[in-house]
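One protein chain is absent from this view; the other protein chains keep their places.
Take a look at subunit A:
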Amino acid sequence: MHNQYSVEMRQIVKQFGSVMANDLVDFRAKAGQIHALLGENGAGKSTMMCMLSGVYKPTSGDILLHGEMTKIKSPKDAIRHGVGMVFQNFRLVQTLTAAENIVLGDKSSFWRGGRWLKNKQEEIEAIAQQFGLTFPVNRPIWQLSVGEQQRVEIVKTLYRGASLIILDEPTSVLTPGEAEQLFTTLQHMKNEGKTVILTTHKLKEVMASSDHISVMRKGKLIHSMEKSATNERELAQLMVGKELGESMPLLARTSGKRLLDVSEVDVYAEQGRKSLDRLSFHVDEGEIVGIAGVAGNGQKELAEMLTGLKTWKNGAIAFNGEPLTNGSVRSAIEAGIAHVPENRMKSGLAGTLGIVDNLLFKSYRNVERSRFGMLRISKNRAWSASLVQQFDIKTPNLDTPVQQLSGGNQQKLLFAREIHQQPLLMVAVHPTQGLDVGATEGVHQLLSEMRENGKSVLLISEDLDEVIKLSDRIIVIFNGQMVGEVAREQADREKIGMYMAGLQNAEGAAG
């Protein structure tokens, strides 16, 4: 009997140690459809898909492909069964060319002379054309843009004959234009009768692109329905399990004293290019100032300068009435500047260390935490436990390596450490990047709490909605210069967008 589902996963359970990633999940998808698997980070979507593509093995449960019971033992096995996956972190070899990456698993020929390569290139280009994908075939991967790399990944699965294509958070790395293009490609694949599954936490995309939607929460499949039978608001509720707040309540602005005053500073990049160019701005006590801008226009350098990681030339920075020491991380911390860095696992946390050690990084010198150079172990554990509780960090125990926590919990841990320092100013760079709706909400809550307590926040984010939602004032930087400043009441996406693109200069606003 012909089964109408091209893939069926029955009663899937997957455990990592004591963490239950998937709990008796039933998942089905049809051929010729785009199936969206929606859920927060850590809801277990990626784990489900990794089992389908042979990266993980289910603890228990069955997988049926085209109605037949299948054991997928390895990624190689998955490909043999026609399952291809495009991972969130691409599985491409940076030094090889796009074509070499695509033919990597090809066993057809031992010798790869010029003629063989030419044939393969034509084959690859034909596939790319068929599905509306363009990328330079003969360039090494590291020279391609992220969008192009993703296209290589997609062509790779198609080249290997996949009839079921899984995309894990495909748009998280793409520009809006590239995402648009991706969805066109997915439509092509659907029309060819392929099964397309994409995991995401972006509601808008789900509504715009998919035919069928399954929602996962906390390792369980909550609901599965046709797109036409639902709407964004319902999906959001299913996903987070609670109503969403519309936006932060607007508080009367404290006309506090000036906390941070940056005047005409320059920061140089490695090749003598200026990353910040005579930048001046200020932050008052008890306000959230958002820095908007397209990536690479000096945001990173700005954060690094304020937290002591980079030195500035010319100009001056005053913090809390005193001049800020140039290029000293320690004095920035002591002056009361907290830092939530762009990449939490790279410069925020030490992945293989546990909760306690990570919480100690900024306070170990404190008498409360160490005496005569010896850490006060039991005291610190109790203190960590209280912070874990206070910030609602979900972790098996205090010694769990933090790299095993979900992104949201890592960020909470980072915030716990930084806020515990009682900072006057929090420099938060992309604080919600890669977080799901619930965790994002939590981070926003933390930031606005700081503001309510009279602290200030410098929020650097590429997410314009976030900047508009939280900030009292929005500063737009372009090419290391301030090109515009908007108060929240007058915030207007279009205007800010023009500033961000460098198309408009705010007369007088920069001075």
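Criterion: a contact is a pair of C-beta atoms (placed from the backbone, for glycine too) under 8 Å apart; a residue touches a chain by one contact, two chains touch by 3 or more; residues count from 1.
Just so we're on the same page, contacts and distances are computed from a predicted model.
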item: Record-based protein name (UniProt) of the chain missing from this complex, from "Simple sugar transport system permease protein", "Multicomponent Na+:H+ antiporter subunit B", "NADH-quinone oxidoreductase subunit M" or "Protein-export membrane protein SecF"; value: "Simple sugar transport system permease protein"
item: Touch with the omitted chain, as defined above, among A:7, A:34, A:63 or A:79; value: A:79
item: Listed residues A:60, A:145, A:403 or A:422, member touching the removed chain; value: A:403
item: Hidden partner chain, touching residue among A:89, A:228 or A:378; value: A:89
item: Those residues of subunit A which, in the complete complex, touch the missing chain; value: 16, 53, 55-56, 74-76, 79, 85, 89, 91-96, 100-101, 103-107, 109-113, 270, 403-404
